[in-house]
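What follows is a structure written as structure tokens; I'll ask about it next.
Heads up, one of the protein chains got dropped from this complex, but the rest are sitting where they should.
Up next, chain A:
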Amino acid sequence: MASTEIARYLEVGQQRVALDPEGYLVDLTQWTPEVAEALAVEDGLTLTSDHWEVIDVLRNFYQRFEQAPAMRPLVKAVGQQLGADKGSSIFLMRLFPESPAKVGARLAGLPKPTNCL
């Protein structure tokens, strides 16, 4: 569920992007690739083409189903769109350590996945 509580702002160029207490965008329409880069820096990540492909899968998923995916459906969606070799939790853990579904959703400008503890 997208939170409406603004905890802080992230400065991205001229833009002031409101973040909720867990670091997800409050206004999902503010997302741009630059915002993703800035969020990645906070997480100590450098975005590679592999990251961008998964971010794309995440944004497609949200557009189609109106919810951010938990880990299992994310693995399945990545497998379907990027090929079976990438549709594995190990591949995703390497890109977005600790919790690919949560970290990925944050960088992709989606709400926090609801079915993911």
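In this section, a contact is a pair of C-beta atoms (placed from the backbone, for glycine too) under 8 Å apart; a residue touches a chain by one contact, two chains touch by 3 or more; residues count from 1.
As a convention for this text, contacts and distances are computed from a predicted model.
Q: Report the protein name recorded by UniProt for the chain absent from the figure; options are "tRNA 2-thiouridine synthesizing protein C", "Repeat protein (TIGR03943 family)", "Sarcosine oxidase subunit alpha" or "NADH-quinone oxidoreductase subunit D".
A: "tRNA 2-thiouridine synthesizing protein C"
Q: Please pick, from A:47, A:70 or A:93, the residue that touches the omitted chain in the full complex.
A: If we include the chain that is not displayed, A:70 is the one touching it.
Q: By the contact definition given up top, give the residues of chain A that touch the hidden chain.
A: Residues 61, 64-67, 69-73, 76-77, 114-116 of chain A touch the chain absent from view.
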